[in-house]
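The other protein chains are all here in position, but one chain of the complex has been omitted.
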Amino acid sequence: MRPVREWFSKEESPRHADPEIAGLFDDLVTANQILFHQGVLDSFGHVSARHPKNSDRFFMSRAMAPGMVRAADILEFDRDGIPVEETKHSLYVERFIHSELYKARHDVNAIVHSHSPTVIPFSITQAELRPVFHRASFLSPSAPVFEIREVAGARNNMLVNDPKRGKALAATLGGKNVALMRGHGNVVVAPRLRLAVSRAIETEVNAKLQLQAMLIGGPINYLSAEEAETLEADLARTKPADARGADRVWEVLKRQARTRA
Amino acid sequence: MRPVREWFSKEESPRHADPEIAGLFDDLVTANQILFHQGVLDSFGHVSARHPKNSDRFFMSRAMAPGMVRAADILEFDRDGIPVEETKHSLYVERFIHSELYKARHDVNAIVHSHSPTVIPFSITQAELRPVFHRASFLSPSAPVFEIREVAGARNNMLVNDPKRGKALAATLGGKNVALMRGHGNVVVAPRLRLAVSRAIETEVNAKLQLQAMLIGGPINYLSAEEAETLEADLARTKPADARGADRVWEVLKRQARTRA
Amino acid sequence: MRPVREWFSKEESPRHADPEIAGLFDDLVTANQILFHQGVLDSFGHVSARHPKNSDRFFMSRAMAPGMVRAADILEFDRDGIPVEETKHSLYVERFIHSELYKARHDVNAIVHSHSPTVIPFSITQAELRPVFHRASFLSPSAPVFEIREVAGARNNMLVNDPKRGKALAATLGGKNVALMRGHGNVVVAPRLRLAVSRAIETEVNAKLQLQAMLIGGPINYLSAEEAETLEADLARTKPADARGADRVWEVLKRQARTRA
Partner (left out) sequence: MRPVREWFSKEESPRHADPEIAGLFDDLVTANQILFHQGVLDSFGHVSARHPKNSDRFFMSRAMAPGMVRAADILEFDRDGIPVEETKHSLYVERFIHSELYKARHDVNAIVHSHSPTVIPFSITQAELRPVFHRASFLSPSAPVFEIREVAGARNNMLVNDPKRGKALAATLGGKNVALMRGHGNVVVAPRLRLAVSRAIETEVNAKLQLQAMLIGGPINYLSAEEAETLEADLARTKPADARGADRVWEVLKRQARTRA
């Protein structure tokens, strides 16, 4: 039996020779741990980061439960979602979400694909997911919904498991930060990893708040487009983008994930 | 006082002489721990597995809280739910759920009976539990509801505590994977134990998602029959059935159950 | 800082000279721990047990948070809620709930008063709390609601802090097992402590299930009066009453409360 303290044991594998990449691997592991602990990722879903020195590549773990990911599990993928080095490990069948979004969105350096629980209901009803509080300004004006039937036909397996489906998802996302996937989950993108993590968490929080507001009833006083723009402009002025907020979330949730496992 | 690390202490009893059976006992213990930690089983409910070498028999613990089950608590039952070896321990009064479902369904090798909390409301209202996301394809097109009054009369004790009631439940289940039991709980079946565990968890998740979607309102865009069939066919092509998904769930939730007790 | 393992440290005070009373004290401490861990009791509420050898008396802790109660904190009260031995400690102002219910109900040997969260909404709306699943048969046909304004007037402090109000609550309860207290909480009674604990937990579970069923909508298929009677008669045949079920709940939740604190 593993006591709590051994959940996140030291990696035995050698660290990446490039310290920047090694640091990014540490952050990818932490991102998986935080999102698992927060219930945004469960036994499925994945998080990736673009290669900081080769924009045609990205890093993501092999196919495994996010809560188990360690640095040694992270692989490098090319622009088409093919592992740069041959591997005997199985791969996430939906890695084309990542490869196609990185191709389409040069401003994006990190992507979370999750089945975040309160977001899914907004993908199968007529209501739009819209920002109801200040921390969800990145959702403004609303999150589009990807309908896989339009690209894969009625007899589809719901998975974005080829480049064509990935491109269609990228088209639905357009220039936005979040897209819902009907009856499946969502994708969240950001210019850096810690911001993608906090956006993924806030997307779930916003969904809970909006659902409760809808239950109370009456017209909902959403965050206005002007307010969302003002907030996003404020955040964009900090360098790196939204450093303060996203880093504050990161530090406390990293500690919490590691001490409460 | 027992610290967390001692919750799952080593068994002192000798392991089963047959290594395959001993391994199955380990898995039954883990299944109980995972389902308890996930809130699918609470102080009640039970999980069983068919004997891998004698299809007329199955294994299940004596009557006790699932969270307390250890390998030494597991008994062997014959096709009528009678313990193969005489025992002084009390038995689950509803063991006929298991014996009759194994008789009726030769494709089934594991069964979970739980009072999974969000599923019960679907057993006492007019709404059908239907798959709303891809991981619940096994629920398609919907889960039937077993009405015990039809077999046991108005003055019944709600329990499937004899073979006649077990047979009636098997008739309601038919060839499906999940049946709800009105005002009581549900049964989930699968060709192997780990898949039964993940299906039991996903049944609860689906109920939560469907309930939330109903609260948002409007027509719900359910997983279509074609999508569910395609997904199930995909999973059936992996050997053992759905190995990848169910095993991924198993490994991370086993670790979580054991480190967070 | 106290690590988890020290939450429930050994009592330094001498045990009660009478082993039966000492054992009851242990159980009262455990009852407080379980109900706190389950979220039935929070920082308030209280649990008591009738003196097994002097039916005019009962045991309950001094005024303190239930999660902190130890055997040394338990006091003996007379039939009017007055401590048998003079004490410097402050007392629960609502101890008259207990004294008056023990007077009125000779079949009752344990009482839980809580602000169990999902039960309160049923005390301030028009809906009756009714059993929706088999484990809540003790709620049949429904839980009455105590309106303190009727005994204490419009300008009251919501508290059952004198014998008159206690008697009025006892009158509302009548021969039932649970009464709601409008805008406040509820009382649960039972012939023995472990059964009172499991009933208090199941009352909260039933409220959650019933609320969800009401959200799904349509006529709810409640547990019928015949079913509830049959179940209660079954339980009454086991000696002590409902030993198996309540003891199973007790053992696993005791372990869980103590290892997860």
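Each chain gets a letter, A, B and C, in the order it is written, and its residues are counted from 1.
The rule we apply is simple: a contact is a pair of C-beta atoms (placed from the backbone, for glycine too) under 8 Å apart; a residue touches a chain by one contact, two chains touch by 3 or more.
These numbers come from a predicted model, not from an experiment.
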{"item": "Where the missing chain makes contact, among the chains that are shown", "value": "A, C"}
{"item": "Touching the absent chain when the full complex is considered, from A:59, A:122, A:138 or A:222", "value": "A:222"}
{"item": "Touch list for subunit C against the chain that is not drawn", "value": "1-4, 6-7, 36, 43-44, 63-65, 67-68, 90, 115, 117-118, 120-127, 154-159, 182-185, 211, 214-215, 260-261"}
{"item": "Subunit A residues that touch the omitted chain in the full complex", "value": "4-5, 7-9, 132-135, 137, 198, 205, 208-209, 212-213, 215-224, 226-227, 229-231, 234, 244-245, 248-249, 251-253, 255-256, 258-260"}
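One rule holds in what follows: only the chains that are shown with their structure count from here on.
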{"item": "Other chains in touch with both subunit A and subunit B", "value": "none"}
{"item": "CA centroid of subunit B to CA centroid of subunit C, Å", "value": "32"}
{"item": "Euclidean distance of C-alpha centroids - subunit A vs subunit C, Å", "value": "45"}
{"item": "Residues of subunit B touching at least two other chains", "value": "4, 215, 260"}
